[in-house]
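Quick notes on the structure that follows.
Shown here: the complex without one of its protein chains, the others still in place.
Take a look at chain A:
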Amino acid sequence: MSRGTNLFIAFSISAVVWVITLFLSTGYVNEVAKSMPTYALILYFSYALFKVGGDLARLKDYPEEAESLQKEVQEAKRFYQQQGLKL
């Protein structure tokens, strides 16, 4: 089974359980059950924010790499000039 199918089945089972809980529960449990989908979405987006935000904060810039590459470009050009190539 594909990942998509697995996710669809998991989602469908969760949806059925949620609907049954909604109809059969009363009082506080019913109140909590009504909020579960919203809570699940908030949880996922919070996790995404935390994960992507953390990864962004850790993603480093390396200006020295760009400088060193520029020097290597000049080195390569000198090499080809010595070889007599017209590029």
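Going forward, a contact is a pair of C-beta atoms (placed from the backbone, for glycine too) under 8 Å apart; a residue touches a chain by one contact, two chains touch by 3 or more; residues count from 1.
By our rule, contacts and distances are computed from a predicted model.
Student: Looking only at the UniProt record of the hidden chain, which name from "Globin domain-containing protein", "ATP synthase subunit a", "Dolichol-phosphate mannosyltransferase subunit 1" or "Integrator complex subunit 11" is the right one?
Tutor: Its UniProt record gives the name "Dolichol-phosphate mannosyltransferase subunit 1".
Student: Could you tell which one of A:Val17, A:Val32 or A:Ala48 touches the chain left off the display?
Tutor: A:Ala48
Student: Name every residue on chain A in touch with the hidden partner chain.
Tutor: Residues touching the hidden chain, for chain A, are 2-5, 7, 48, 51-52, 55-56, 58-63, 65-66, 69-70, 72-73, 75-77, 79-80, 83, 85-87.
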